[in-house]
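Below is one structure, written out as structure tokens; the observations come after it.
Now for subunit A:
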Amino acid sequence: MCILCILYIHMSTPSNTTGTSDDTQLILSQADSRPIYVQIMDEIRRRVALGDWAPGTRLPSIRELAANLKVSVITVKRTYLELERAGVIVTQQGRGSFVSDELEVEDVRSEALQQHLASAAQLGAAMGLTHDDLVDELSRHTKN
Partner candidate 1 sequence: MSTDTNRTVIRALIRKDLQIMKIPAICYWLGGIGSILLAIFFGDAAGTIAFILFISVLFGSGVHAAMQTVTEERREQNLPFIMSLPITIADYTVAKMTANLSLVGTIWLTLSAASFIIFIGDVMPNGTIPFMCIILLAVFLAYIVILTTTMVFKGLAPAIIAVVAANLGSQAYVWWVADLHGVRSTVNSLDIVWNATYFSVLGIQLAAIIGLIGLTFYAQSRKTEFL
Partner candidate 2 sequence: MDAISCKDVKKNYPLFDLDLTDLTLPPGEVMGFVGPNGAGKSTTLRIIMGLVHQDSGRVEVLGNEMPRQQRAAKWDIGFVSEDMRLYGHRTIGFHLEFLKSIYPGWDDSYGRELLTRFELNPDQKVKGLSHGQRVKAALLTAFARKPKLLVFDEPTTGLDPVARKVIIEEMMRVMQDEDRSILFSSHNTLDVEQISDSICFINHGRIVSCQDKETFLDAWRRVRLVVEDTYTTPDLSAIIDEHRAGHQLVLTVSNYSESLAQALKKPGATISDVERLTLEEIFIASVEASQAVDRNPPVQARGVAA
């Protein structure tokens, strides 16, 4: 499930004039053990959450992204399908995929947060921490 090495990829030529998706780098890590499509989904989500890819931004075509990331076309297809199902992107037949207009960047951000909190809660339960222990642990981080 790994990418050969850390990939710094320019998905399209940076175009400062149009204001569309400039600086479109996706960086995947070889050491990440999750399925590649999940890694790409998270990367795209992160871009959207950070506001780098505003709603309406056109995503690279599936084959373009596959070539740039050096991963199979079917993996990128799956990524886009899952992102579409999650409402992050919309695909228009023959036109390509875009960051959803109806998407609240806040939602994506909070979704990422929810994911992290959920896994923290899971881990906490496995370690036998109580609800209060977990809250204490979290507040230690917020104070920092």
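Per the selection procedure, all candidates are chains of the complex that A comes from, given by their letters.
FYI, a residue touches a chain if its C-beta (ideal position, glycine included) is under 8 Å from a C-beta of that chain, and two chains touch if they have at least 3 such contacts; residues count from 1.
As the structure is a computational prediction, the values presented were derived from the model and not from experiment.
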Complex partner of subunit A (touching, any copy) among 1 or 2: 2
Parts of subunit A lying in touch with candidate 2, wherever the complex brings them together: 1-5, 35-37, 63-64, 66-67, 70-75, 78
